[in-house]
Structures are given as C-alpha cells and as structure tokens.
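Scroll down for the structure; my scribbles are underneath it.
The complex appears here minus one protein chain, its other protein chains still in place.
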Amino acid sequence: MKILYFAKLKQLVGKSEETIIIQKKKKISQVINELKKRNEVYNFAFKETNSLQYAVNCEYVDLDCFVTDNDELAIFPPVSGG
Amino acid sequence: MKILYFAKLKQLVGKSEETIIIQKKKKISQVINELKKRNEVYNFAFKETNSLQYAVNCEYVDLDCFVTDNDELAIFPPVSGG
Amino acid sequence: MQILFLKKNFIESNFINKFSLNNKDSGAIFSFIGKARPKNQSNTILSIDIELYEKMALVQIKKIINKLMKKYLIDDYLVIHRYGKVKPGENIVLIVVAAKHRKESFRFGEGLMDWLKVKATFWKKENFADGSQWVNQKKTDKEFIDFNL
Partner (left out) sequence: MQILFLKKNFIESNFINKFSLNNKDSGAIFSFIGKARPKNQSNTILSIDIELYEKMALVQIKKIINKLMKKYLIDDYLVIHRYGKVKPGENIVLIVVAAKHRKESFRFGEGLMDWLKVKATFWKKENFADGSQWVNQKKTDKEFIDFNL
C-alpha cells in the first residue's frame, strides 16, 4: 500500500511517500503503530495522531478505517489553502 | 420649493420638476393634496400615495414630514437599481 | 473609496485589476457584477433605460457605506453603477471590496448590494419589441429593508 505524507509531516518523516505491504486488511491506527515502532523519527512524527488527518483514495477517513494493499493512504496536518 | 418627479411618476405627471411656493411650512401629504386638486393628471398620478416614496434634500422621509420653501422634495416609485 | 455613475458600458476587469493592484496588502478582494439580463420571463428585452437621481444616489450610497464600515473592517471599496441605455449582457453594477479577511469582504459587499437595491435612486425600464415597462422593486428586496429598518 502506498502511503503519502504532506507538509510538516513530510518534513518530519523525511520522505513524501513509501510503500508497505498490507496482508488482507488493517486499521489505519494499527498501520501507524507499526510505523512508530520503526524508529525515533517515525515515533516523533506520529506523536499526535489526533492532530493529523487521514485520507484513503482521496476521501477523508478516521483512524478506525480499514485499508487494504491496493489503497492509497495519505496522512497530513489540517489543510491551510485558500 | 422645488419638486422632482422620477420614473413612472415623471411620465404620469408629464414633467421632471416644478417649483411651488411654500409659506412657512407644510406637510408633504398636504402638498400632494393640493397638487391633486389641480387637475385629473395630478389626481391620477398621486392616486396611490402609499406606493410612492418621498425624500427631502436627499433623505427618505414619510408623508407626515414638514417641508419649507428652501427644501428639495423628490417623489418617486420604489427604486429598482442594481 | 470611489463611487462612479457611468453612462457608457465598462469592462469590469480593468477596474477589478487596478483595484486589486492598489490593494496588494489586502488578503481578500470580493467583487460582484450585476448584468442586464436578456429576458424577463419569456419576453425578450431589447434594452434597459436606467433613470438616476444622482445627488440622492450619492448621498444614500455613502450613508450605506458609512454604516457598513462601522460594522465590518475593510480596506477599500469601489462602486460603479450605470445609467442611461443599457443593452442585455452589459454591466449595470460593479462592487469591489478589499479587506484583510474574506468574511468581512463578503458581509460588506453583500450588505452594500442589499441596501443599494432599496435605497439608491435608480429606476429601470425594460424595453421590449412591443412596448416598455418600469421594473418593480423585488419583493425579496423590499422584505429585506422592512426587516432591517
């Protein structure tokens, strides 16, 4: 599954996207917990998961949403365009 | 006192302005009653005084307002600009 | 801070562009263009004659603006209104407002249009192939003023 990072989160993680493998399906909260375990950089970047926003295939979802390997997950701080 | 007529009222009265003499002061309703007595044209033009609007020196007023000889009285149907 | 009454048609974009450049520091530029429509219900409108009581229109629009400026923080405004003969598709009114924040520019611009519709001394007469007809004040515009007076 492709994960996209934007704005400040992209800076913190140090990359704009990466691909992980999802077997069957997983909750987004579980995906993030696994990322946080990788190292301090991820752990720090995802410190406040409630202040981040989540989108699967361009639709806003919450942390309880399930994702599969074909999905595109995007994680970012609240938008500030306009 | 100068009286200005606009839009449909101007068409009905047949002129855009005229001057009458006001001694001391008079209510607008009284001015109009005197105009109506002149002839059928005025009588017809001022048939429905409640559907007309009145302004003295560019400020909206109602029929009870007093005018003096130095005032400029304007009478017209509700505006429809914009 | 300009109010113009124009007899000839005008290109709105020239005014908006200049206004926007003059207000580089304002984050929000609101604009509204009111145009002459080609039809009244099913009747084709050939032209509109707009009559103006200029002195009073200026007094009334300034009064509206002063009232709105006490409520909403804006940086600049421009009001243009046509008079004389207007053809369908041509601009009748242009309002441009500059403010730091969009909500203030919206409230000011919308309020200005609402009040202008019931206070500014313009009268429209629509000309058709078989005659002409003075335009009545819209019921919704009249209700607005009854409610807000």
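Just so it is clear, A, B and C label the chains in written order, and each chain counts residues from 1 on its own.
As a working rule, a contact is a pair of C-beta atoms (placed from the backbone, for glycine too) under 8 Å apart; a residue touches a chain by one contact, two chains touch by 3 or more.
Values in this document were obtained by computation on a predicted structure and should not be read as measured data.
Seen in the complete assembly, the chain not on display touches A, C.
Only one of the listed residues, C:Asn14, C:Ser42 or C:Asn66, touches the absent chain: C:Asn14.
Mapped onto chain C, the interface with the missing chain covers residues 11-14, 16-17, 20, 24-39, 88-89, 91, 100, 102-103, 105-106, 110, 113, 140. Against the chain not displayed here, chain A makes contact via residues 4, 6-8, 10, 55, 58-60, 74, 76-82.
In this section, only the chains that are shown with their structure count from here on.
Ranked by the number of C-beta pairs in contact, the top chain pair here is B-C. Chain A and chain B have Cα centroids lying 73 Å from one another. Put simply, the C-alpha centre of chain A and that of chain C have 49 angstrom between them.
Chain B and chain C, compared by their mean Cα positions, are separated by 26 Å.
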